[in-house]
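My structure is below; once you've seen it, I'll send some questions.
What follows is part of the complex, with its chains left where they were.
For reference, chains read A and B in written order, and residue numbers begin at 1 within each chain.
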Amino acid sequence: MDYVYAPGRNHLFVPGPVNIPEPVIRAMNRNNEDYRAPAIPALTKTLLEDVKKIFKTTTGTPFLIPTTGTGAWESALTNTLSPGDRIVSFLIGQFSLLWIDQQQRLNFNVDVIESEWGQGANLDILASKLAVDSAHTIKAICIVHNETATGVTNNLSAVRRLLDEYRHPALLLVDGVSSICALDFRMDEWGIDVALTGSQKALSLPTGMGIVCASPKAIEASKTAKSVRVFFDWKDYLKFYKMGTFWPYTPSIQLLYGLRAALDLIFEEGLDNVIERHSRLGKATRLAVEAWGLKNCTQKDEWFSDTVTAVVVPPYIDSSEIVRRAWQRYNLSLGLGLNKVAGKVFRIGHLGHLNELQLMGCLAGVEMILKDVGYPVKLGSGVAAASAYLQNNIPMIPSRI
Amino acid sequence: MDYVYAPGRNHLFVPGPVNIPEPVIRAMNRNNEDYRAPAIPALTKTLLEDVKKIFKTTTGTPFLIPTTGTGAWESALTNTLSPGDRIVSFLIGQFSLLWIDQQQRLNFNVDVIESEWGQGANLDILASKLAVDSAHTIKAICIVHNETATGVTNNLSAVRRLLDEYRHPALLLVDGVSSICALDFRMDEWGIDVALTGSQKALSLPTGMGIVCASPKAIEASKTAKSVRVFFDWKDYLKFYKMGTFWPYTPSIQLLYGLRAALDLIFEEGLDNVIERHSRLGKATRLAVEAWGLKNCTQKDEWFSDTVTAVVVPPYIDSSEIVRRAWQRYNLSLGLGLNKVAGKVFRIGHLGHLNELQLMGCLAGVEMILKDVGYPVKLGSGVAAASAYLQNNIPMIPSRI
């Protein structure tokens, strides 16, 4: 059933789904169970409590929904907003584009603030909109924390500061799909009303669980929001939370045990150390790109993403050929350029269960591929640049000292 | 991480999630993969082709949605109907009730035909409604093939006959959650427009995949249906089907390989043999119930379900106590009575990857539990009745002759 066997390990560097840790694969290697017997509610209780930690919230209410990130988006929107509501949404790349498409199809009145792909959210325009909205017609700000298509990280605390400055009550809805558990994220401190992620990203699980966390204000909004919803309705979850059985419909037993194992690993490493590790991996990747003489799709340092790097190739190269070749010759999985940047960038995902030497293997591979496709790279240059930084910065593994 | 360890194997007899075959557990025991590389589309292509066989359709279009049965319901409804549409829906137990609740919350005009719990759909009333609906105000008939709460199987071909008789163009939407892959089900022959099931039922997979199959007429209806939908929108799937990449958002790699393995096992056994096996398990269970002197919740033979048996307990016994005791003393998982029959019935699920001797273990357990709770059962009586039937009817295992 492996249609495309290749010797050795697949080097998985797409920005999701990412590598699953062996202990998590083990935890999910199990038969089904009756989810109404006491074991699953007991397990769920610990998950709901502990998952709040990766959002850095104590007041939020988490929902573990059997869906993908796209479903998590829908859950965030339909539970808090009503058709026709005006929302401000930032278009900076393919995933923000898709979310905006969803917002429009769900019949919200979407006020799009567009940036060039490779730039972050234009907060000046947001400021000007907030400034004139004393009537509070804006019901929500929708922002993707980390745009996976371009490797751009938006500044959420700045968004919060603007809302506070203008004392604007709009809800702040954040797609944290490729950020939460990898980048600095502070739901409570930044006043985020709904934050969401997917299991297959930095949590390093299989796809299938959309994790949505709602602030008290968002929960309050859900009581009056008129968007039609059933499967995604928080109300059903809240009803079963109250009963202590937790599940309005059948959850994946395997993903629940997998999430338990994933959280345990994250807490063992320490969430701050996890974020530090992503910072090292991001920095090392960018140093390699620079050494290769290539451009980062992200246009300013302040937007650099520590979970994915989009590398711009010279005009005479088709970036899809790089991705194809990586897979066909090196058993390396890279991310394609999407939509506007199709053919122009390839992407290195460096998030989730990953360490520095894995990244070195990837970078060495990219160097060979660049040479394969006719780019005059100096072999070893990217690895050297990354190593020079890493050798000074990798910490000892605490459990092994 | 097993909060409630008990020696030996858990005897899983809830009507879902059910036992996963070892080869399927093995197939899912894997790391993530890039779902945009050629392997996953190639795999998906075989799945979409083969999954049609379990629906017995050649003209249907299947959708493998990262969701549960509840989401599959929503997919069926929102893609084919518009708010305010009149639909006829049968209320015969908890799951039909929940589906009706969803239909109402999705703003359809639901014309409910209610039966006593333990009875099947009242087709006479349907006939009378069709008879007077020459204006074709009824846009769809919604029916649960097998009501898991009461162990009642509805007669789908009779529904089709009525629609044909009255030349009524209403869509026929069928919940096959606890029937497809276990009971006789013929999508094309019975003119079913949308059929759906969930991975954790007779397919014997983990929860997480809602499988929906749409007839050409349903696909046509989806082009004009006005229900708001994004995550569940077939349009996005169809677009990616056309491109050959198949996935509008990230699927669970593990469930795809699991489904491949599950289908392979079903085809190796033979779908008709699978159905035969369920018929044996159902019959054996009913014979045991009779031998114990207990009543089947299902009121007539024509409605007997071969996937779940709801057993009525005497008024002086609380059926929840039976379920609790099964789990606490015998490592046996039985289904609770739900809603109207809470405390009055317990349920034995006998679907999915299950054989006769597993059922015998369950029946022997139920006998001891009945004695535990004060019911004067003759130990061994149910097993004896079931054995007498099975010993004459179990076929040799083809691969072992």
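One rule holds in what follows: a residue touches a chain if its C-beta (ideal position, glycine included) is under 8 Å from a C-beta of that chain, and two chains touch if they have at least 3 such contacts.
Just so we're clear, the structure is a prediction, and the values are computed from it rather than from any experiment.
Of the identical protein chains in this complex, 2 are displayed in place, while the full assembly in this structure file contains 4 copies of the same sequence.
Just so it is clear, only the chains that are shown with their structure count from here on.
Between the CA-based centres of chain A and chain B the separation comes to 34 Å, rounded to the whole angstrom.
Taken together, the chain B residues at the contact with chain A in this complex read 1-4, 10, 12, 14, 16-20, 25, 27-39, 42-43, 66-71, 73-74, 83, 101-102, 105-107, 198, 200, 206-208, 227-233, 248-255, 257, 260-261, 327, 333, 335-336.
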